[in-house]
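Omission of a single protein chain aside, the complex is shown with its protein chains in their original locations.
Which chain is which? They are A, B and C, in the order written, and residues in each are numbered from 1.
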Amino acid sequence: MRLRLSEADAAFREEMRAFFTTQVPERIRSVVAERRELSKDDIVETQRILNAAGLAVPAWPTEWGGRGWTSLQRHIWHEEMQLANVPAPLAFNTSMVGPVIATFGSQEQKERFLPATANIDIWWSQGFSEPDAGSDLASLRTAAVRDGDHYVVNGQKTWTTLGQYGDWIFTLVRTDPDAPKKQMGISFLLIDMTSPGLTVRPIKLIDGGQEVNEVFFEDVRVPVGNLVGEENKGWTYAKFLLGNERVGVAPVGSTKSVLARAKQLAKDRLDDPFVAARFAELETELLALELTALRVVANSADGKPHPASSVLKLRGTQLQQAVTELLVDLAGPGGVASGADDDSAVPQWARVATPRYLNYRKASIYGGSNEVQRQIIAGTILGL
Amino acid sequence: MRLRLSEADAAFREEMRAFFTTQVPERIRSVVAERRELSKDDIVETQRILNAAGLAVPAWPTEWGGRGWTSLQRHIWHEEMQLANVPAPLAFNTSMVGPVIATFGSQEQKERFLPATANIDIWWSQGFSEPDAGSDLASLRTAAVRDGDHYVVNGQKTWTTLGQYGDWIFTLVRTDPDAPKKQMGISFLLIDMTSPGLTVRPIKLIDGGQEVNEVFFEDVRVPVGNLVGEENKGWTYAKFLLGNERVGVAPVGSTKSVLARAKQLAKDRLDDPFVAARFAELETELLALELTALRVVANSADGKPHPASSVLKLRGTQLQQAVTELLVDLAGPGGVASGADDDSAVPQWARVATPRYLNYRKASIYGGSNEVQRQIIAGTILGL
Amino acid sequence: MDFELDDEQTALRDAVRRLLASTYATIDGRRASTAKAPGWDEGMWGRLAEMGVLGLPFTEEDGGMGAGPVEVALVAEQLGRVLAPEPFAEAVVLAGGLVAAAGSAAQKEQLLPGVVDGTTVAAFAHFEPGAAAGAPPRSVTATQDGDGWVLDGVKEPVLHGAQAGLLVVSARVDADGTDRTGLFVVAADAAGLDRVDYPTYDGTRAARVTFASTPATPLGAAGANASDVVALVTAHAQVALCHEAVGAMATALDLTTEYLRTRKQFGVPLKTFQALTFRAADMYVSLELARSMALWATLVLADGDPDAAVVAATRAVVQTSAAGRHIGQEAIQLHGGIGMTAEYAVGHYTTRLTAIDQLLGGRTAHLRVLADHVGEYDVVDPLAV
Partner (left out) sequence: MDFELDDEQTALRDAVRRLLASTYATIDGRRASTAKAPGWDEGMWGRLAEMGVLGLPFTEEDGGMGAGPVEVALVAEQLGRVLAPEPFAEAVVLAGGLVAAAGSAAQKEQLLPGVVDGTTVAAFAHFEPGAAAGAPPRSVTATQDGDGWVLDGVKEPVLHGAQAGLLVVSARVDADGTDRTGLFVVAADAAGLDRVDYPTYDGTRAARVTFASTPATPLGAAGANASDVVALVTAHAQVALCHEAVGAMATALDLTTEYLRTRKQFGVPLKTFQALTFRAADMYVSLELARSMALWATLVLADGDPDAAVVAATRAVVQTSAAGRHIGQEAIQLHGGIGMTAEYAVGHYTTRLTAIDQLLGGRTAHLRVLADHVGEYDVVDPLAV
C-alpha cells in the first residue's frame, strides 16, 4: 500500500495537467467551467487537439492510437482532463463503438472507421434504447431483415444523445425474431445516418434543452458489410461495450470541478456553518468515491468489468446530482431568472444552476439507471 | 376548518392535563421522563389510578367503562397522558384483548374478563407471533386440538412483550390445519399462563433488557369456554384487533416529551447551529406528524381503520428513532458509561441514551414493520 | 381543531376545479397558455375574477369577497394540481395583499378593484440579485424628491414584472441614518422604469426591473417601516405557494402511480417491483405530512396573530421544500427517461416544484430561522400557537 504516486506517475500527471491547461483553448474550457452548453464545434475541436497529441483514445489497441497505459494512468488522464474542464472525447466514439470495432470488427471496418472515429471525422450516435424497452434493453424490436447484400431496417430508437450531430449510428437490431431467448437474435449494425428512410426527431427535455432524439428507420437499406462480428451475436458485443469502460464511470473529476467552482462562488458565505458543512460533507463524500474509483482501477488489470463499477455509477451520479442541487440552493430565488440574458443582474452561474440541476436528473436514469446498478450490486456482488 | 379547540375540548384538555400532572405520582412519571425502566408495579398502580377515574379504557363500550368520547377527545387524552410522562394503560389489556372480548366475546367472558382487564387485575400477554412466521403472521403453526371440553395446545409463540408479568395470554392458534387458506383455520383462544405445560423463557435484547419472551405450549389444556367467538374465525378478530386502535398509533406525545427533555438537557449547546437545527428539524417533522394524526382522528368517526394509520406508524417510529438517535449524539463518548451507577460523573440521561436507542430499533419492526406499512400504503392507498 | 371544509368551501373548491379543467385537463393547456403573452390564459383570469376568486383575500369593504386564507389555500391547491400558470399567489395574494395590508384607504379604493376584477395584474418587485429570500431591500433605494419620492436600482427577478400593470416595490429608505423598508407603488408607464422580460425555466415569465429616478408613491404612510407587513403578507403568499406545491405533488404522485400500474418492463407491470412501490409509499408520506403542515399554517394565518403566522409559514416552507424535492425527484426517477421529456407531464411538475422551492427561499434558510429561536420554548403545540 502506498499513498504517493510513483515518480513516473507523478510526472505523467504533471504532463497531463500541463497539456490540458495549456493546449486546449481557454475559450472552450470556460464553457465547461461555466456549465454552458458545448457546441458541436467545441467538442470536435477539442477531440482533434487531443487526438493529434495521442490523448483521445488511449485505451484503444496501440496500433489504432492506444497508448498501452496502466489503468492508473488512464484514470489520471481522465481526472486531469475533467479537473481542467476539458470536454471529454466523445464517448460514443471513443468508449463505445471504437472498442467494439477494434475488438470484433473486420480488418476492413477497422481501417475504414477507427482513424475517423478517433479524430471525430465521423460523429457516432448510439442506437440502443427503444421506447417500449426501458431498462429491459434486450426486448428491443427494431428489425433488420436480410435482402441480398443489404439489411432492411425498420423501427425506432430513442434517447439518442446528440443524435442531431450524428454522421453514423451504431445500433442493436433484431435479426432473428424467432430466437429462443430475446438476447439471442440481436445484431450490431453500423448505419450511415444520411441513409434514405432515416429521420431524427429531437426530444425536448425539462430543462428546455434538446440533447436527445428519437431516430426512426423506415426501410433503411444497410450494406451487410456494416454488420460488426457475427449475425445474432450483437448482445455479446453490447455487453462488452456497456461493461467496457470503467475509467470515468463515476464522474469524479467533473463533479469536483463543479464543486470547487461553487465554493469559489460561495466564498463570502462560508462563514455560514450550514453552507460550510454542506461543502465539507460533499467534498468528503466525493473523496470517498474517488478513492473507491482508484481501488477499482487498481483491480481492473485483468480487463474484465469490475462489478464495483456499479458502486461508482450509482454513487457517482448521486453526488453529481447533489452538487447540482447545492448550486440551486446557492442561487436562491435568483435562480428563476434562467432565461435572462447576460445583461442580467443575476450572475450567470445562478441562472444556469437550475436548468443544469433539472438536466442532471437524467444522470441516475440513462446509461443504466440507479435501480439497475442496485440490481447488479445485489445480484452479482451480494448473491441476492 | 378551525385552529382552536372548541371551548368544551379546551376544557377537556385542561382537565386531562390537570389530572395527569397531579393524580399520577411524580415518582412514576419521573421514571418515564428519565427513560428508566418501568416496574410492573408502576404500570399497575398507574392504570388503577386511571381506571378509578374512568381514564383507563375510554374507547371501550360505555357499559364496560368506556366514555363515548369523540376521536379528538381520545386523541387529547392520549397526548396529554404522554406529555405528562404518564405510563399508558397496558396496550395488551386496553387496546388489544379488551376490545376483542367486548366485541366478540360471550356475555360470560365479558363479565369475567373485562373489569379485571380494565383494572389490570389480569395482566394480559400477546401470543400472536411465531419464530418462523415473521411478518407473515397467518402462517402460524401453534395447534389447538379439541379433546372433549378442552383444547390441547402445542407450539411456540415469540416476541411476547412483558410476558414475564403475564397472568393470561390471548393467542392465535390453528384449529383447522386442513383449511383451504392459511387464514381460515385460526382461532382466538384465551389461556391462563399458570396452566401446566406453559413455560415462559425470556429473550435478552441487544440493549441488555429482557422485555420480550418466548412462550412454549406443551399439551396445555384450555377449556373450550376460553374460545372467543367462533372456532376458525380467529383471523377476523385478529384483524379487528390490529386495525382497532388509531389513536396513539404514532407515538407523538411521548416523542415530543423526550425531545423537549433533550432540549432542556442541551440548553447550553443551542448556540451551536448544528445542534439547534437538529431540534428545529425534528420539532417541525413531529409537528407535521401530529397534525396528520389529528387529520386521521378527524376522519375516523366511522370506526373503520383509516389506511393513513400506516403513515402514522411508519413516520411515527422513524421520528421516535430519530429522537433516540439525537440523544446518542448529545451524549457523546460518555454514552458508553451505560453500566455505571448513580455515582457516575456521566449524567443519567447520557447513560441511558444508547441502550434506549438500541431498544427502539424495535419500533420499526414490531407491531407491523415499516416494510409492512409501506406495503399497506402502496397497496391500499395508492392501488399498487 | 378541525380540518374539514364547510359546504361553501367545498363548493368553491369544486367550482375552481371544474373551471380549471376546461383549460388545464392535460399539460397541453399549460404549454399553450405559457407559450403566448402574457404567459397565462387571460380568459381564464377573467373567469376566475368573475367567480370571485381574485377577490378572496380581500375584505368586502375593500371590494373583495371577505374570505380568508382557507379559501386562498383551496384555490392555490387546485392551481397546483393542474399547473395552471395564472399568477394567483404572486399577483393577488402577495402584491394585492400588500396593497390591502399597507395601502391607505384611498389607495385601496383606487387599486384593489382592478386586482379583484382581473383588469390589473399586480407584481411585487422585491427580490434583489444575490440577496437571500428573506433579506430586506438593499440595492433599490427610495429618496424624497420634493413632495414625492423616486426609486433607483435594480430588482430581479420580478415574476411577471413586465406584464404587470401595477408594481409594488420594496426599497431601502434612509431614515436618519438607519435603513428602513419602504413600500412604493410604481405605475407601469412611470418615467425611468425599464423592464426586460424573459422566460423562467418553469415556463413562466420574469423581468429585470430597473429604476432610474423613477417616480413612486409610498404605499400607506410615507416613511413607515414596512418590514412587518412585508413579512406577514409574504407569509400569506408562502402558505399559498405551499398549497400550490401540495397540489402539484399530489398530481406528480398520481402520474407516478398510474405509470407504475400501467407501464410494463421485463414483461410485467412496474408495480410488480417492490423497490419502486415502496418509494411511491414514501412519496405519499411526504405529501401527506406537507399537506398537514400547509393546512395548519393556513389555520394559523386565519387565526390572526402576525408573529405566529410568520413562524407557521416558516414551518410550512421547511416541510414543503423537503417534500417537493423528494417527490419531484422521485417522480422523474420512477418514470425513467420519459420523465425527463418536456412532452410528458411529470417533468413539468418537478420543474414547477423546483421553482416554488426557490421562490420560497429553500429549506435551509427557513430552518436556520427556526433554529435561531429553538431555545425560546419547550414544545411546539399546534393547538396553542
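The definition used in the following text is that contacts are C-beta pairs under 8 Å (C-beta built on N, C-alpha and C of every residue); 3 or more make two chains touch, one makes a residue touch a chain.
Since the model is a prediction, treat every value here as computed from it, not as a measurement.
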| item | value |
| --- | --- |
| Omitted chain's touching partners, listed by label | A, B, C |
| Omitted-chain contact residue, chosen from A:M16, A:A118, A:I186 or A:L314 | A:L314 |
| Selected residue (touches chain absent from view) among A:E130, A:D207 or A:E371 | A:E371 |
| Sole residue of A:R35, A:K157, A:R174 or A:K256 that reaches the chain not shown, by the stated touch rule | A:K256 |
| Absent chain, residues of chain B that touch it | 129, 133-136, 139, 158-159, 203-208, 212, 274, 325, 328-329, 331-341, 343-347, 354-355, 357-358, 361-362, 364-366, 369-371, 374 |
| Interface with the unshown chain - residue positions in chain A | 1-5, 13, 72, 83, 256-257, 259-260, 263-264, 267, 270, 273, 276-277, 279-281, 283-292, 294-295, 298, 308, 311, 314-315, 371, 373-375, 377-379, 381-384 |
| Positions on chain C where the hidden chain makes contact | 273-275, 277-278 |
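The working rule: only the chains that are shown with their structure count from here on.
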| item | value |
| --- | --- |
| Most widely separated chain from chain C, with each centre as the mean of CA atoms | B |
| Length of the line joining the C-alpha centres of chain A and chain C, rounded to whole Å | 39 |
| Geometric centre distance via CA averages, chain B-chain A, whole Å | 53 |
| Centroid distance [mean C-alpha coordinates] between chain C and chain B, Å | 42 |
| Where chain C touches two or more other chains, by residue | 368 |
| Junction residues of chain A - those touching two or more other chains | 274 |
